[in-house]
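Every protein chain but one is kept in place in this view of the complex.
Coming up: chain A.
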Amino acid sequence: MALQIKGVTKKFGEFTAVNNLNFTIPEKEMFGFLGGNGAGKTTTFRMILGLLDPTEGEIVWNGNKIDYASSSLIGYLPEERGLYPKLKVRDQIVYLARLRGMNKGKALKELEYWLDRFKVPEYIDKRVEELSKGNQQKIQLIASMIHKPELLILDEPFSGLDPVNVEMLKDAVIDLRDSGTTIVFSSHRMEHVEEMCEHLCIMHKGSPVVEGKLKEIKRSFGKKNVSIRADFDLSFLDSYPGVTKVKTTMEGKILQVTGEDVAASIIRDLVPKGFVRKFELEEPSLTDIFIEKVGAAYE
């Protein structure tokens, strides 16, 4: 079983925020949601959680609609961060955890564990308004996953954090996935999705433009990158058949080619011309795919 999104459309009046979304998010996996601003990610999450009702279609988790009866199985980190500013971290987390069906003692123990893990045990008696924004975010992430939910929804969990904290929080989320939680998260950072997700979906203006397994998306994208460094002039490659994009750097060129056969023919042509210091065939990055797909949709 899994999280199934079946033909979901959401309209705000005349405006269509999400248009005919159809896919399945497998269990115990991390699923990435990409898309520009206003693409409809947050709206989709709110529909998954039942905060908004879809105009059409339905969303089911393990065969059932998500409602308040299942709230102890669900975790949510909203995009707009916020906690009670005047409450101490302890009271805050214990309250939120109890609303997710945990008992007080268990919640406190878990809270201590997570604060230790995030290297901020001294925050337990601080009021939230005294913490920096990034540290508040740690507290909020704890609030969303302290009850070990089966389904965790994170709306841009890593935005606004320094690199050390990003790694720390990423590790925590990956641990949770390994212990069996299904995680859906949105991000504007391609590398996070590329690094952590097996499946993903790229949305644009409410419609999914790319959806599926990361590896397959890359393979079916077809195009690859070739990066070359050589001791001679490479300008003949700018108009080489099968080369779709050229980027000239200080040391050489990075080409986007339509397939491996083009790369093979390039290397054959290069070798007779002189010494080739570097020739590397790379998978396309998610950024390439995103720019191409979303960019194409813009046109």
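By definition in this document, a contact is a pair of C-beta atoms (placed from the backbone, for glycine too) under 8 Å apart; a residue touches a chain by one contact, two chains touch by 3 or more; residues count from 1.
Everything below uses one rule, namely that contacts and distances are computed from a predicted model.
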| item | value |
| --- | --- |
| Name per UniProt, for the chain absent here [options: "Glycolate oxidase iron-sulfur subunit", "ABC-2 type transporter transmembrane domain-containing protein", "[NiFe] hydrogenase metallocenter assembly protein HypC" or "Alpha-ketoacid dehydrogenase subunit beta"] | "ABC-2 type transporter transmembrane domain-containing protein" |
| Among A:Asn19, A:Thr55 or A:Ser285, residue touching the chain not depicted | A:Thr55 |
| Full-complex contact with the absent chain, from A:Gly7, A:Gly38, A:Pro85 or A:Gly274 | A:Pro85 |
| Candidate in contact with the missing chain, chosen from A:Leu21, A:Ala39 or A:Leu96 | A:Leu96 |
| On chain A, residues whose C-beta touches the chain left out of the figure | 12-13, 46, 49, 51-53, 55, 68, 71, 74, 76, 78, 80-85, 87, 91, 95-96, 98-100, 143-144 |
